[in-house]
Structure formats: structure tokens, C-alpha cells
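Only one protein chain is missing; all other protein chains are in place.
This part shows chain A:
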Amino acid sequence: MARAATTTDAFTAVAEQRRREILEVLARGERSVGDLVVELHLAQPQVSKHLKVLHEVGLVAVREDGRRRLYRLEGRGLKPIHDWVAGFARHWEDRFGALDAVLEELTGERTDGNDHEG
């Protein structure tokens, strides 16, 4: 089986479907490895391996609770992905800001003919 190419950031980490599933479960609350094994019907070594990757890229945090280790979603780690989509949104928002100005003029000059274009 081909080893995943360098998993160095949030983007490559969430490109793997199992890891996204783990994040979705953690988004609902803290889980131990055992909880994830049960909820996702995965083998424990597989869950541990994915958690290790997710932890390395900062998408999950872990804390000790007695003898258990509890994992939780680290929302800040998703920021680069969020920003990626947000960049596209900004691009459109820049256009729409200009469109707002045009619309303001259109709605403000109903009665007159439009001779504003020189």
C-alpha cells in the first residue's frame, strides 16, 4: 500500500477520509482512542496512527485523564483551510463591494434617465 505523501500540514492531513471522520467525531466532543475505535469501526493501530498525524499538524490536542488519553479537535489548526476558502470569498466580496455602489446608484435614480455614463 502506498504510503501517503508527506503529511506536513492541515491540508494533507484532511485529504485522508478516515482522518476527516475522526475530526468529525471529535468535533462533537473529547474521545479516547477506544471510543474512536468503537464509533468508527476501525482497528486501534489505525486510529492511533491517524491521531498521531492529526496531532503533529495541530488538528487535535490531547490531555491525560487518569490513565486515559483524551483527544479533542483543535479548531485553530483548521484555520489555514478556512482561510483558503475565505480568500476566494474575499475575492468575490471585493467585486460585490463595487456592485453595491452601482446598485446604490441604480436604486437612487429611479425617475431620471441614466445619463451618468460619460
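Definition applied: a residue touches a chain if its C-beta (ideal position, glycine included) is under 8 Å from a C-beta of that chain, and two chains touch if they have at least 3 such contacts; residues count from 1.
Just so we're on the same page, contacts and distances are computed from a predicted model.
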Which of "Transketolase-like pyrimidine-binding domain-containing protein", "SRPBCC family protein", "Xanthine dehydrogenase family protein subunit M" or "COG3014 family protein" matches, in UniProt, the chain that is not displayed: "SRPBCC family protein"
Identified contact with the non-displayed chain, of A:V37, A:A61 or A:L78: A:L78
Residue in contact with the excluded chain [from A:L23, A:L36 or A:L51]: A:L23
Absent-chain interface as seen on chain A, which is shown: 11-12, 14-15, 17, 20, 23-24, 27, 75, 78-79, 81-82, 84-104, 106-107, 117
